[in-house]
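Of the protein chains in this complex, all but one are displayed in their positions.
Chain lettering (A, B and C) follows the sequence in which the chains are written, and residue indices restart at 1 in each chain.
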Amino acid sequence: MKTLEQSFSLHVPSSTQNLVMIREFIGRVGEQAGLADGDRNKLELAVDEACCNVIEHAYGNDARKEVTVRAHFDADLLRISVIDTGVGFEPSAVEQPELGELIRQRRHGGLGMRLIQKLMDEVRYEIEPGKKNELTMVKRVRPSE
Amino acid sequence: MKTLEQSFSLHVPSSTQNLVMIREFIGRVGEQAGLADGDRNKLELAVDEACCNVIEHAYGNDARKEVTVRAHFDADLLRISVIDTGVGFEPSAVEQPELGELIRQRRHGGLGMRLIQKLMDEVRYEIEPGKKNELTMVKRVRPSE
Amino acid sequence: MANEFSVTRSTEGEITLLALEGFLDAHTAPDFEAAVQQEIDAGHTHLIVDAQELTYISSAGLGVFMGFIEEVREAGGDLKICGLQPSVREVFDLLGFDALFDIEADRASATARFSETPSGGTS
Partner (left out) sequence: MANEFSVTRSTEGEITLLALEGFLDAHTAPDFEAAVQQEIDAGHTHLIVDAQELTYISSAGLGVFMGFIEEVREAGGDLKICGLQPSVREVFDLLGFDALFDIEADRASATARFSETPSGGTS
């Protein structure tokens, strides 16, 4: 229905209180991009996970910091970036033990990054610690064949 | 409950399609600022009216343009700005005929600015045509006495 | 955003009922405007808008009521409003619609008003 390119962005304090607002925002963007309900749920979850990681790890739960979510879409692709200016990290160095192993270690987390990978079509990190850390996630609007 | 100062902002294409997103955003901000339900409804309506005016008048329904909504609150005050870079206007020169007169003229509009005035505690326009036109609206979080 | 506003039409004798649902803002007002215009084009001027399921209205929605009321009344009809939820009613009242429009509690009383005062309201 929409073929016009469109851009949106949202800036909120780095607090889990704002996850609802972020999900609503992304849900509306997904709707306008023409995503089906199922894909919209996946998008909301992936962005939630990305923002949680920023809030917890990049900013260590300091609510004076700011999380930026940018969205851009055309008829084919929806691209979301989650941006912080926090500590940064080396994504390829993060170990991702299997669920059974996490459970044996009684870990309460460690699933976020793999979930983002499973939910989105493309995932890319660009890290410049303290300057700009950007996680870009792409979802195809129409199945490519 | 919250005394921390908090800032939020949202940037969306200048289209009435995005009014739902803007109202949801502002509703969540109002919630976090601690506004009662009735005040939150008023806030959503005032910001909707301000954004409609930007979409229609400042940008002449050109969806390639962008509307910015900023929010800032502390324990006492919630301040919302709606910002455009469109044509601008002279707010004090806008005539506001009574409702009966608008009806006799079969006008379909002309109520937005007065509605904003009635809904908010303070309203201020800063106009620099083509550069930055900003409508700032204030709502008191606690009744001042 | 497909289903966030709808107008459902029904008739009762010479009266046309337009039941609104969802939110009436600058994006959805054109749908409502078209629905009212269609009635007028068809010569139907005894109109009741039932707003029981309407959860939100902005001035763009109010503009539809403003823009048509004179025409409908001149044609011997009226555009009556009923079923307003309190938060929506508040917006009508804030702008003085209560003094110029016939706003009734429900369909029954709006319908009854057409037999009392055939050519419209409190104006």
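By definition in this document, a contact is a pair of C-beta atoms (placed from the backbone, for glycine too) under 8 Å apart; a residue touches a chain by one contact, two chains touch by 3 or more.
All of these numbers come straight from a predicted model, not from anything done at the bench.
Interface note: of A:V29, A:I55 or A:V69, the residue touching the hidden chain in the full complex is A:I55.
Within chain A, the residues in touch with the undisplayed chain are 16-17, 19-20, 23, 38, 41, 45, 48-49, 52, 55-56, 98-100, 102-104, 106-112, 114-115, 118-119.
Keep in mind that, in the parts below, only the chains that are shown with their structure count from here on.
Here the chain pair with the top count of touching C-beta pairs is B-C. Most remote from chain C, judged by the distance between CA-atom centroids, is A. The mean-CA centres of chain A and chain B are about 29 angstrom from one another, to the nearest whole unit. Averaged Cα coordinates give chain A a centre that lies 44 Å from the centre of chain C.
Between the CA-based centres of chain B and chain C the separation comes to 26 Å, rounded to the whole angstrom.
Chain C has residues 1 in contact with two or more other chains. Counting partners per residue, chain A has 32 as the residues that reach two or more other chains.
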